[in-house]
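The next block holds one structure in the form of structure tokens; read it before the comments.
Note that this complex is displayed minus one protein chain, with the remaining chains in position.
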Amino acid sequence: MVTDILFYVFAIATLVFGALVVANPFSRNPVTSAMFLVLTIISMAGLFVLLHAFFLAAVQVLVYAGAVMVLFLFVIMLLDLKEEEQRKIKKTGLVAGLVSVGAIVAIFIRSLLASEPSRGLGDPQLEGSTFALGKLLFTDYLLPFEIVSLLLLVAMVGVILLSKKDLK
Amino acid sequence: MNVGLEHYLVVSALLFALGLLGVITRRNLLVLYMSLELMLNSANLALVSFSRFNDNLNGQVMVFFIITVAAAEVAVGLALIVALYRKRQTAHVEDLTSMKL
Partner (left out) sequence: MKVEALTWLVLFLPLLAAGIITLFTLRNKAVSATLSIGAIVTGFVLTLAVIKFGGWDARELSVNWLSIGSLNVDFGLKLDALSLMMLLIVTGVGSAIHIYSYGYMRDDPGFSRFFACMSLFTFSMLGIVLANNFLQMFIFWELVGVSSYLLIGFWFEKPSAADAAKKAFITNRLGDLGFILGILIIFTALGSLNFTVLESGNSIAALGGMATLGGLLVFCGAIGKSAQFPLHVWLPDAMEGPTPVSALIHAATMVAAGVYMLCRVFFIFTPDALTVISWIGGITALLAALIAVQQNDIKRILAYSTLSQLGYMVMGVGLTAPEAGMFHLTTHAFFKALLFLGAGSVIIALHHEQDIWKMGGLRKKMPVTFWTFMVGTLALAGVWPLSGFFSKDAILAAAHENNLLLFILGVAVAALTTFYMFRLVFVAFLGDRRTGVAPVSDSKEAAQAGDESMRQARRLSYEPHESPGVVIWPLRILAVASVVGGVIGIEALFGGMFKPDAAHPHGLLAQLVYPFQHAPVAALSGLAAFAVGLFAAWKLYANAKTDPLPDKLGALSRAMANRFYFDEIYEATVIRIHDAIAAIADWIDRWIIEGFCIGLVRGGTDLTGRALRLVQTGNLQTYAFLFVLGVAVVLWFVLGK
């Protein structure tokens, strides 16, 4: 019961904060959006905990709320974006966005309604513990794991290159 | 009513829709990027819930990879935005129409 209530709390928090990231009626400042994104991600980490994915919840908070969002804020501060706040969202853009989102959501709902209800795994036993995940990562997924580490290295090199002033 | 897979999927879908809306409506490249992150996260949520309700850890491993790749992507993307801003003095998609012939 408690978990159910917590689910609703976190779910609503996620969606509301998400909505505020995208369309904040009070402020169009990117900093506000970034802050609400942090909140969204933290709420989502709560959902992850409810799903017994403790390791991912931690990573989510550490990587997203910590590293990524700091990056975002740095960039926002770096670029002087005050002028950008003045621009309004265009009506045509809004209509287009609503139409496409409506279409996608309609399809999701349709397929959700069409699918049979879940097979009653009311009390799943799976524990997304660090131990289990780590074991999997270093056995079955060793190669992708290493490749991803390489990817991070490449990204780092690329970013350093991109941030050099005289880009040739 | 017990919270099941569907509940999580609905949340995921709505979050995805929100991200999509942001990508299409917002003009600021940074906000656009945040909306993209939202969409990625909604996918993460769906994967984790599938993993949970199917008793299979592979979904979570996938989420782990997604988070890693997303971090890399954000780093590169933001660097690009900065570079772009240096050149054009704008971070506004409407001003970036050089793809038009």
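Every chain is named by a letter (A and B) in the order it is written, and numbering of its residues begins at 1.
Note that contacts are C-beta pairs under 8 Å (C-beta built on N, C-alpha and C of every residue); 3 or more make two chains touch, one makes a residue touch a chain.
Just so it is clear, the structure is predicted and the values come from calculations on it, not from any experiment.
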Open item on the list: Using the touch definition from the top, which of A:3, A:111 or A:149 touches the missing chain?
Closed with: A:111
Task: Positions on chain B where the hidden chain makes contact - done: 20, 23-25, 27, 93-94, 96-101
Task: Absent-chain interface as seen on chain A, which is shown - done: 93, 96-97, 99-101, 103-104, 107, 110-111, 114
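Here, only the chains that are shown with their structure count from here on.
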- [ ] Just give me the whole-number Å value for how far the CA centre of chain A lies from that of chain B.
- [x] 6
Open item on the list: Looking at the complex, which residues from chain A come into contact with chain B?
Closed with: 3-4, 7-8, 11, 14-15, 18-19, 21-23, 30, 33-34, 37, 40-41, 44, 47-48, 51-53, 55-56, 59-60, 63-64, 67-68, 71-72, 75-76, 78-79, 81, 84, 87, 89-90, 93-94, 96-98, 100-101, 104-105, 108-109, 112, 117-118, 121-122, 124-126, 128, 132-133, 136-137, 140-141, 144, 148, 151-152, 154-156, 158-159, 162-163, 165, 167
Open item on the list: Could you list, by residue number, the parts of chain B that touch chain A in their complex?
Closed with: 1-11, 13-22, 24-28, 30-31, 33-35, 37-38, 41, 44-45, 48-49, 51-58, 60-61, 63-65, 67-76, 78-83, 85-86, 91-92
